[in-house]
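What follows is one structure encoded as structure tokens, with my remarks underneath.
== subunit A ==
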Amino acid sequence: MSGAEVDRLVTMANQIARFFESQPGDGAARATADHLNSFWAPTMREQLSEHAAAGGSGLSALVAAAVPLLRPARTDAPG
Partner candidate 1 sequence: MPLIKEADSGTPPSAATEVVSLTIDGQTVMAPAGTSVMRAASMMGTAIPKLCATDSLQAFGSCRLCLVEIDGRAGTPASCTTPIADGMVVRTQTPKLAKLRKGVMELYISDHPLDCLTCAANGDCELQDMAGAVGLREVRYGYDGANHLCAEADESNPYFTFDPSKCIVCSRCVRACDEVQGTFALTIEGRGFASQVSASQSQPFMESECVSCGACVQACPTAALTETAIIDIGQPEHSVVTTCAYCGVGCTFKAEMRGEQLVRMVPYKDGKANRGHSCVKGRFAWGYATHRERILNPMIRRAVTDPWREVTWSEAIAYAASEFTRIQAAHGRNSVGGITSSRCTNEETFLVQKLVRAGFGNNNVDTCARVCHSPTGYGLKATFGTSAGTQDFDSVEHSDVIMVIGANPTDGHPVFASRMKQRLRQGARLIVIDPRRIDLVRTPHVQADHHLPLRPGTNVAVLNALAHVIVTEGLVDEAFVRERCDWEEFQDWAEAVAAPANSPEASEAFTGVPPETVRQAARLYATGGAAAIYYGLGVTEHSQGTTAVIAIANLAMATGNLGKLGAGVNPLRGQNNVQGACDMGSFPHELSGYRHVSDDDARGVFEALWDVELDAEPGLRIPNMLDAAVQGAFKGLYIQGEDILQSDPNTTHVAAGLAAMECVVVQDLFLNETANYAHVFLPGSTFLEKDGTFTNAERRIQRVRKVMSPRNGFGDWEITQMLSNALGFTMSYSHPSEIMDEIASLTPTFAGVSFAKLDEEGSVQWPCNAAAPLGTPVMHLDGFVRGKGRFMLTEYVATDEKVGPRFPLLLTTGRVLSQYNVGAQTRRTANVAWHNEDLLEIHPEDAEQRGVRDGDWVSLKSRAGETSLRATVTERVAPGVVYTTFHFPQTQANVVTTEYSDWATNCPEYKVTAVEVALSNGTTDWQTRYQAHTRRSRRIAQPEPAE
Partner candidate 2 sequence: MSASLPQIPWNADHAAALVARCVALEGPLLPALHVIQATFGCVPDEAVPIIAQVLNLSRADVHGVLTFYHDFRRVPAGRRILKFCAAEACQARGSADAIAQVERALGLKVGETRSDGAVTLEAVYCLGLCASGPAALLDGDPFARLKGARLDHLLTQVLP
């Protein structure tokens, strides 16, 4: 994935996290992960996880905390 494409994912993830961070309580990481699980296609979530595993440059702390809660793509998908 190119630098520009990674930047885009990082920007979008940070934006999402920023919203949930502003909500009261401490469920922000969970809420961020829930949003990503609900709305991001598996490939995008995978790319984010890979980027996080490779150091996660640019990712906000909250995104980094949400990454472990991302659901991996279901392998029993229809062929």
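Here, contacts are C-beta pairs under 8 Å (C-beta built on N, C-alpha and C of every residue); 3 or more make two chains touch, one makes a residue touch a chain; residues count from 1.
A quick word on the picks: all candidates are chains of the complex that A comes from, given by their letters.
All values reported here derive from a predicted model rather than from experimental measurement.
Q: Taking the stated C-beta criterion, I'd like to know which one of 1 or 2 contacts subunit A in the complex.
A: In this complex, the candidate that touches subunit A is number 1.
Q: Which of the residues in subunit A come into contact with candidate 1 in the complex?
A: For subunit A paired with candidate 1, touching residues are 1-2, 5, 8, 11-12, 15-16, 18-19, 22-24, 35, 37-44, 73-74, 77-79.
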